[in-house]
Structures are given as C-alpha cells and as structure tokens.
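Note that one protein chain of the assembly has been removed; the remaining protein chains are unaltered in position.
Residue numbering begins at 1 within each chain, and the chains themselves are lettered A and B in the order written.
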Amino acid sequence: MDDLFVIPLWADLLAVGIGALQGALFAAQFRDRRLDWLGVAIIGIVVGFGGGLLRDLLLNVPLATLQTNWYVLVATGAALLGMLLERVLSRVNPLITVLDALTIGLFGAIGTTKALALGLPEVAAIFVGVLAAVGGSILRDLLLNLPIALMHVGSLYAVAAAAGSGTIAVLLAFDVDVFVAGAVGVAITFGVRMASVLFGWSLPEQ
Amino acid sequence: MDDLFVIPLWADLLAVGIGALQGALFAAQFRDRRLDWLGVAIIGIVVGFGGGLLRDLLLNVPLATLQTNWYVLVATGAALLGMLLERVLSRVNPLITVLDALTIGLFGAIGTTKALALGLPEVAAIFVGVLAAVGGSILRDLLLNLPIALMHVGSLYAVAAAAGSGTIAVLLAFDVDVFVAGAVGVAITFGVRMASVLFGWSLPEQ
Partner (left out) sequence: MDDLFVIPLWADLLAVGIGALQGALFAAQFRDRRLDWLGVAIIGIVVGFGGGLLRDLLLNVPLATLQTNWYVLVATGAALLGMLLERVLSRVNPLITVLDALTIGLFGAIGTTKALALGLPEVAAIFVGVLAAVGGSILRDLLLNLPIALMHVGSLYAVAAAAGSGTIAVLLAFDVDVFVAGAVGVAITFGVRMASVLFGWSLPEQ
C-alpha cells in the first residue's frame, strides 16, 4: 500500500454530503419533536461530520473536517437540501435507508484505509472503520434522545460496516489496489445493510 | 493577527468559572432527580470544561484545561458556589440565563480566535467557536437525560454563538485588534441570546 495514500478530497466530501443529506431527511421527520430549522440542520451536520471526527480523534491526527472550509459548507448545504427534500418527497424512508447504507459504506472504507495508511494493525484499523461508519448515527440518536438504533435487534448496522472494513483489510494485505479494495468494501457494506432491510436479516436476540 | 496570540489564562478561567457556576445552578434545580452533591458538582464542572475540552479536541492540541491545576480548582469551586447560591436565592432562573449567555459568548470568542490563531480557515474556525460555545450545554443535557435544549424551537442558542463567532472572524480579517474583536463577539452573542429570551425570538419550527 502506498505510504503516501490520502483520501481524495472529493471522496471525503461526497461521504460528508450524503451523510448530512440523509441526517437532515431523518431529523425532519420528527415533526412532533418541535425541532427548529437549525435543529434539523445540526443533525444533518452531525451525521455528515460524526464519522470523520471520531475517526480522526481516534487516530490522533488533525481533523480533516477542519482543514478547509469545504466540509462545513458542503455539510450545511446538504443538510438544508435534505430539509427541503423532505417536504417535497412523499415517501422519504426508502431514500434515507439507501443513503444511510451508502454513508456507512463510505465512512467505513475511508476510516479503515486511513487507519491502515497511518500504520495501525489490521484489527484496530477495522475497529476505527466500524466506528467511523456508525459514529454519525450514534451521535444523531444521542442528540435526538432516541434509543441508539445500532444497539437493537434488526439493524445489522455494525455487522455491515465490519464486513466491509474487514474485506478491505484482507484485500489490502494481498496488495489489491486501494481504490479497488475501497470500492469492494463499500459495495459489501451497502449490500449487507440493504439485504438486512429487504430480507429482514437480523442477529439473534440475546 | 499576531501569530503568538494566546488566550490569557484569566479569560479562560473566567469562562470556565462562570460556566461551572451556572451549570451547578441549573443542575441543583432538579430536586426530583435525586442528584447527590457530587452529581451537581459534576454537571457544573462539565459545563465549565465542556466547551474548552471539545475545542482543544477538535484542534488536536494539548488540552488547556489540564496544563495547570487552576482549571479543575476553579471549576470545582465555582460549582460548589453555584450549589450554595441555588439554596440562598429565591429566583435563580434569570441569573442562569444571563450567566449562560455570557458563557456561550466567552467560549465562542475563545474558540474562534484560538482556531484562527492555529491557522484554520474562517468557516472551520467559526464551526469550532460554535461547538465550543454550545458543547458544555449539550454534554450537560446528555448527562442529565434531558432533551438537548439546543435542538428545539425557541432557543436561538447556536444562532447567537454563530453570530458572535462570525463577527469575530470578519473583524479579524479586517485586522481589528483581537481583544476588541473578541469583546464585540461576546457582546453580540450575549445580545442575541438575551434578546431571544426577552422578546421571544425564535427560528421557525421545521
């Protein structure tokens, strides 16, 4: 793996934008909670930023999110777009599910490859990838005072992230190109998550 | 802006002390929650420390709060003082509101100027300032299992912080002295927040 590997800015911004969009879509549904516009925007920004912030905090590196103005601008714009879309679309849930699966895939792949590029061992890098993938959703639920979705029967959320991150770590150990490995990882996370929703896959209740 | 600009210790300690004082005043009201003395003191310390901790974590610099013993001592003392005051004063709510508005102003100004001094771009620095301003109150609500006040209609909390932080960034871009800019930022945040309370300003519900 290339020592100088860096996440391309557009890929990271894409993940942040999609995260912020679906975060705002999600928050805008809770009409009974009396969130104001800013509250919805904040949830969008938190979902867009959460994964990357947790990743860089865990890795003890300067937060990518704060090195240029683009992240805050993209996240804010995407959150506002999500808020508008929620008013226009009649059925928003399927869209949230798809974008959310994409978000955990992208953040998991970026987190895992960045951790490996910084020299972390494989299992620790997968841990960082999983936390980067699910971090935004945990912060969202904490801020909205909802039960943490991730913890409960029927989500296959972290499992999907772990499957994708694990695959990336294995592929990179076999010298597969990092973009190929990343794309495969995103596809696996997305596939496991969507399949669990479509076919009702879940882990056994404890 | 002076490259060597640092927050004076007294300014940072003042913000921490006021934050801890109003945090303890706030927590001490919840008699039905069976908080013990320590619980009240912890909330005070969290409100006093939260903004600065989040700021320095985001900036990936050593936490100012831990470089001398003063922060822990001032926050603990102010929290205990707040606990006593709550028993003595008959109407504590207006005092909490005023001190709280001052806290978000001070933490926002310190966070924004510190971020700019470390070379962050303007929008990212405003983001750090806002999070430093509101971080203590978010952590407080999480620890007390309250709905996050910030998220709901009628607070104008983050708006006030963003107005102050944004003003500071603009003033510094025009080479205004950092203490003047900081004072103006604190005044704007304080003013917007107090006006929203006094005149019932709020953002439209989404």
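Just so it is clear, a contact is a pair of C-beta atoms (placed from the backbone, for glycine too) under 8 Å apart; a residue touches a chain by one contact, two chains touch by 3 or more.
Keep in mind that what you see is a predicted model, and the values were worked out from it rather than measured.
Engineer: Of the residues A:A20, A:V128 or A:I168, which one touches the chain left out of the display?
Structural biologist: A:V128
Engineer: Among B:M83, B:I104, B:A117 or B:L150, exactly one should touch the missing chain; which is it?
Structural biologist: Checking each option in B:M83, B:I104, B:A117 or B:L150, the one touching the absent chain turns out to be B:M83.
Engineer: For the chain not shown, which residue from A:L14, A:V98 or A:L150 touches it across the whole complex?
Structural biologist: Within the whole complex, the residue contacting the unshown chain is A:L150.
Engineer: Out of B:V40, B:A132 or B:I168, which is the one that touches the chain we can't see?
Structural biologist: B:V40
Engineer: Identify the residues of subunit A touching the omitted chain, counting contacts across the whole complex.
Structural biologist: Counting over the whole complex, subunit A touches the hidden chain at residues 57-60, 115, 120-124, 126-128, 138, 142, 147-148, 150-155, 158-159, 202-206.
Engineer: Can you list, in ascending order, the subunit B residues touching the missing chain?
Structural biologist: Interface residues of subunit B facing the absent chain: 28, 31, 33-40, 42-43, 53, 56-57, 60-63, 65-69, 71-73, 83, 142-145.
In this section, only the chains that are shown with their structure count from here on.
Engineer: As a quick test, compute the distance in whole Å between the mean CA positions of subunit A and subunit B.
Structural biologist: From the centre of subunit A to the centre of subunit B is 29 Å.
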